[in-house]
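Shown here: the complex without one of its protein chains, the others still in place.
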Amino acid sequence: MKRHVNLLAAAAGLLCAGLMGTAYAQETPVKGGTLNMIAQPEPPMLMVGLNSQGPTLYVGGQIYQSLLTYGTDLKPLPSLAKSWTISPDGLTYTFTLQDNVKWHDGKPFSADDVIFTADKFLRESHPRWRLIATTYVESITAPAPNQVVFKLKKPFSAFLHAFELSSFPIIPKHIYDGTDYRTNPANQTPIGTGPFKLKDWKRGSYIHLVRNEDYWKPGKPYLDELYFRIIPDAASRAVAFEKGTVDVLRGGDVEGFEVRRLVKQKDVENTTSGWEAYAPLVFMQMNLRNQPFSDKRIRQAVMHAIDREFIVKNIFFGLGKVATGPIASTTLYYSKDVPTYPFDMARAKKLVTESGINPADHPIRLMPLPYGAMWDRMSEYVKQQLEQLGFRVTIQGTDAGGWSQNTADFNFDLTFNFTYQYGDPALGVARHYLSSNVIKGTPYGNNQNYVNPKVDELFTAAAGAVSTEDAARAYAEVQKIIVDDVALGWLFEMHNVTVNRKKVKNLVTTGIGLNQYMDEVWISK
Amino acid sequence: MKTLEFAVQRLSKAALVVVGVVVLNFLLIHLAPGDPASVLAGEAGAGDAKFIAQLRAQFGLDQPLYVQLWTYLKGVLTGDLGYSYRNQVPVATLILERLPATILLTGCAFIFSLVLGIALGVLAAYRRGSIIDSAVMTGALIFYATPLFWIALMAVLVFSINLDWLPPFDMETIGAGLTGWARALDIAHHLILPTVTLGLFFTAIYTRLTRASILEVMDLDFVKTARAKGVPKARIIRRHVLRNAILPIFTFASMQAGQLVGGAVLTETVFAWPGIGRLMFDALMQRDYPVLLGVFLVTAIVVVIVNLVADLLYRVVDPRIEAAG
Amino acid sequence: MEMPRAPLLSVQNLTIPLPVGLDRRYAVETISYDLHAGEILCVVGESGSGKSMTANAVMGLLPSYLKPSSGRILFRGRDLLTMSEPELERERGRSVAMVFQEPLSALNPLMTVRDQIAEVMEVHGEGDAMTRDQRVLDLLNYVGLPDPQILRDAYPFRLSGGQRQRVMIAMALALEPAMLIADEPTTALDVTTQAQILELIRRIQRAKGMGVMFVTHDFGVVADIADRVVVMERGLVVEQGTADEVLNRPKHPYTRRLIAAVPHREAHAVRAATGKEPLLEVKDLRKIYRSGGGFFSKPRVVNAVNNISFTLRRGETLGIVGESGSGKSTLGRCILKLTDVDGGQVLFRGRDVVPLSAGAFRPMRKHMQMIFQDPFASLNPRQTIGRILTDGPVANGVPYNQAEARARELLDLVGLDASAFDRYPHEFSGGQRQRVGIARALALEPELLVADESVSALDVSVQAQVLELLQDLQRRLDLAIIFITHDLRVAAQICDRIAVMYRGEIVENGPPEQIFDAPRHAYTQRLIAAIPGREWNPRAAVIDLKEKQR
Partner (left out) sequence: MPFFLRFARNYGALLGLAILVLVVMVALLAPLLFPASPWQSVGDPFLAPSEDPSYPLGTDMLGRDIAAGLAYGARVSLLVGVVSTAVAVVIGVTLGALAGFYGGRADDLLMRFTEFFQTIPAFAMAVVLVAIFSPNIVSITLAIAVVSWPPVARLVRAEFLSLRSREFVQAAIVVGQTGPRIMLTQILPNAISPIIVTASLMVATAILTESSLSFLGLGDRNMMSWGFMIGAARTMLREAWWMSVFPGVAILLTVLAINLIGEGLNDAMNPHLRGRKG
């Protein structure tokens, strides 16, 4: 009975969509309207220079802007930088800035702000930029008010990919220079150059942004208001979309199976595009310091024991693609030519036997990533699979704090994590494998203690390559080695689905998806 | 003892309780494993030891525990509840922003459960042994045994999703720009489900207590006196039994006020209610200790105030208390 | 309308069955008696005799599990048992009123005196607010309450026991009912207050010509107040007649037994205890109770025991007599160190026990034992009699076998069957339990016994037996006894000397003859005058019985 109704509704929806499609195929953007979205979880702050969590970037991305943005093919696109040039030796990068850009408080934006951001603010507060700046950057200068020049100490093939919003948001010098960045009251009243300004933020309820009338792109943005609503319960978020309270669901806003259901509604469209710059890759992290995971054969056995297709299909509701190695298939320098680990329990058991390790002697603590139901299911699944190999697995539940701390302190046997790749392996991939990155205190480094001088060498060579071909060759080789070593247990590439009402136009246009400022987005009436 | 004097004495005792609660919580929370600095560093995308040390120093986490406690207590005395590591806002601001929502929710649930519970309890006691009595008491037993979160889920399923009568979450229609009465009505509309869900468990408790209390009072001698005077049953219940029976319910209810906040953690999560219950849970998950402590402090103060008011009211209603001191 | 000679109330063949499983089938069985206008009918009996049952049946106040199965209760010729609830409600308060035993619990604690009295008139549609108010004042005046203007707005807890009972009576009189039922109305009161209330009831009864049904267990009260008497035993009326007939020429053996057991002062030979060494010397003993008190108010201070001194010798019985609040029980507790002492000395065999710590005093406890008031509360319901009797000796280092043998001896000594050893307290009657309590005290072979109201909770016949047992034991074991009681008659019966306590002090001290015949202190005089049934000599009534016993 119910199925019939659904079919009818779907048919009607299709019909309507068809009609509307023909009627409005060539429509032009209209001004006005309110776009409702969800910020999940509620961001602690909107100052993207100090916090680069997903929700912060999602909301803060409408307020702050970076020098560059990236297409779905990861090609750099202009943002606050109008154009750029690279010297042939790969050591000098010159950016020309947009004209007539003003901060939300009316002060003009200039090259000084970029230099302050790069040399002071981010160098102090942004761990990734700090690493790049100290390793590669020789000097940053402004030959003209609308020009910024970065001189490098040595070539860095990924440099042009380091100017994305989460890596390099431009900070207003006149507000932050000379202050304690973290306690600056302006963190609560963010001042950016973006198309929208913060109107009010009712904590626990919503964040309200309004159109920036002085925006530097004439006639933009189209929208009047943005609401980011705080809805802590996943099921409630799905209901909110269904009832039309919100127009857009970002990947992760609702559970996978809800996505499956919601995209079938009429007037709804969805895309997995918009995550190319991040390309989140999910992996198991096995602590290589101790037995049994210090043994490569055990790690390989684990890979064979886990049906990654099952995980993608049944736990993540098809929202993903089995990973072949450390680099996501959408990231630059991805190579398919690596050893594979098909699901094969017999082979897994054989590898355990070959290793000579008695699994019962090595109880394993499995620490799930505390990010919600699907991650919990995955832990439960992995536990079952490993127990079939004879291991005794205990799930050690923690909250986000406990997880970060245990991982950062190397206090784990087996855990999960996922990594953003930021377009270029030098930015998001190498950090998990370089022996120099075995550092206590952060959960996002080489916490598993993978040490291989050959790999270190190849990563360094690739990053310092001046030509793309050199870099590609080095990356291809390193992928082979790492995959054979099972430095991490790569599970799958996450496909985050953006779901939106069809009336919302131009929503996902770049490789950073919804973090892209929405000055081109409009709502049809 | 005069009421004023009683109030002063009771206040000083209350202050002691609040301080005790603060110290207890402070020690408890700081004994726990889990370092807020590393959580924060983790969230910043990555972090190295130097960065974390810098954060620890900034938040005073490198100080010995007793120094931290002393600093905190000094702050509390001057109304400074500390600074939220994560939200980069003073804790007091954060809590004051959220408190009204929780007070509205728990207050409504409190009144709802008390009024309905007492009414049902009186009804059941008055009709003791009848079908009405059995129905009311069975209902009370069932709601007493049903998990709060489960009722919440079922209520959303039935009243929001299937019937579409009531909004399933939020405190008001966001962006509707309502003002005045329209806004109040809108909030009231949103308030129904969470209030009823949170209140049902307590309604069940009060129903059972009221019935038991009334039956107990009905066994007392003065009820016999009233009957011997020729007072009809309905009037006996109204004039003699009810007042005597309900006083202990009020006392109990005031002691339960704190438990409502506990229930609010669940209710606010399911109904996206922007209150301190959820703030507490979020703060806990993020190791945002100052917020956690602040929420407990404020809750303790609210509970203590409710108890105080209940005590004062009790003195007004029951003439015996003042004499007994 | 009515026939002049017809009784006001006529109970005819009333039978009320008890729920199955109790020790007897009927609460009352085919009982009949009449109450005429203008007379006081006393229904007297021991506990469980069913004496209150008819009173409650008349008012329709029986608990729901009791329903009369046969018989009639005719009030002015109409059967109350067949009346509907609304009809009964009309009669209650208007034609029949009732006064209860415990005036504190019988008054609503949350209503003022005025509201509670006015309510009677209100529910019967009598007068308006103004006239009712005036009537309340008149009534309060009439029952002799001081300052009615102020008192009417007081809550019951503010009043003394006697005042509360007066309020109850005022309430009962509000609509001038033809009949008043008083169910043990003076039992919870002190003897002097009791005398006043009895006097009040008599006065009102005479003035209004009411018929009064007065339920009591106390033959002294009966002697003071009754026109006619109904004696009940285990649900049956065993004898009825005029007060003179029943009190002075009782026919039924049960009545005779009861009357014989009424404590009465009789000359008994003063034993020569004077020559012996003092066992216990109390010097300037003081105990102060402090209550309340805060930052602003001074605590309330009560001198419960104020500079009390006396000496007690082996084989001697000292009676401590006083009304509630006189400090007599506190004195007993001070001597046994059950409570702290604020000053003075308690010399036991010459050694001051006051400064001793609880631990240091514990070994001395076996010499000083206590018999408690309530036979139901003084035995641990979860322990067998054997356990109760052996716990003490075992705690004092006696091997269990020895303690057990001694316990069995003691059971015999206090007149209980040896099988009691393995049974639990609830299997015994009040009197038997009190015997266990005595055996427990004796198990430690004490030299001093403190008996705190030890027979007050017992029915007279049982009381007499227990008193006899005590006297007997004292003679045989040469015990010193401090006998604390509110009942002068009891004290007079067994004590060698009596000390009268009033507000924490001993106001008079001497042999019973002196206290009774020549009381010197005004308070003692009041106390003696208030003893119910002073004019009546129960011994004379049952002289033949007594003689038969001897």
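Which chain is which? They are A, B and C, in the order written, and residues in each are numbered from 1.
Definition applied: a contact is a pair of C-beta atoms (placed from the backbone, for glycine too) under 8 Å apart; a residue touches a chain by one contact, two chains touch by 3 or more.
Note that the structure is predicted; figures quoted are calculated from it, not measured.
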Completion exercise
Whole complex considered, the hidden chain contacts A, B, C
Exercise for the section: Pick out the residues on chain A that sit against the missing chain. Expected result: 234-235, 238, 254-255, 257-258, 261, 314-315, 368, 370, 373, 376-377, 379-381, 383-384, 387, 394-399, 402
Exercise for the section: Against the chain that's been left off, what residues of chain C make contact? List them. Expected result: 63-65, 336, 338, 358, 362-363, 365-366, 368-370, 372-374, 377-383, 391-392, 395-396, 437, 440-441, 443-444
Handout entry: Residues in chain B touching the chain absent from view
Key = 16-18, 20-21, 24-25, 28-29, 31-34, 128-130, 133-134, 141-142, 144-150, 153-154, 157, 161, 212, 215-216, 219, 255, 258-263, 265-266, 269, 277, 280-281, 284-285, 292, 296, 299-300, 303-304
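Please note the rule applied: only the chains that are shown with their structure count from here on.
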Problem - chain B and chain C: spacing of chain centres that average the CA atoms, whole Å - result: 50
Practice task
List the centre-to-centre spacing of chain A and chain B in whole Å, with centres computed as mean CA coordinates.
Solution key: 40
Handout entry: chain A and chain C, separation of their C-alpha mean positions in angstrom
Key = 87
Fill in the blank from the handout: Two or more other chains are touched by the chain C residues none
Practice task
Among the residues of chain B, pick out those that touch two or more other chains and give their numbers.
Solution key: none
Practice task
Show which residues of chain C lie in contact with chain B when the two form their complex.
Solution key: 59-61, 85-86, 88-94, 97-98, 100, 102, 105-111, 119-120, 123-124, 155, 157-158, 168, 171, 291-297
Completion exercise
Listed in rising order, chain A residues that touch chain B in their complex are 34, 36, 41-42, 44-45, 47, 50-53, 125-128, 166, 182-183, 187-188, 202-206, 208, 225, 227, 229-233, 235-236, 239-240, 245, 370, 399-402, 404-405, 408-409, 431, 439-445
Exercise for the section: Using the touch definition up top, name the residues of chain B that touch chain A in the complex. Expected result: 33-36, 38-39, 41-49, 51-52, 58, 83-84, 86-89, 94, 97-98, 101, 153, 156, 160-161, 168-171, 174-175, 268-275, 278-279, 282, 284-287
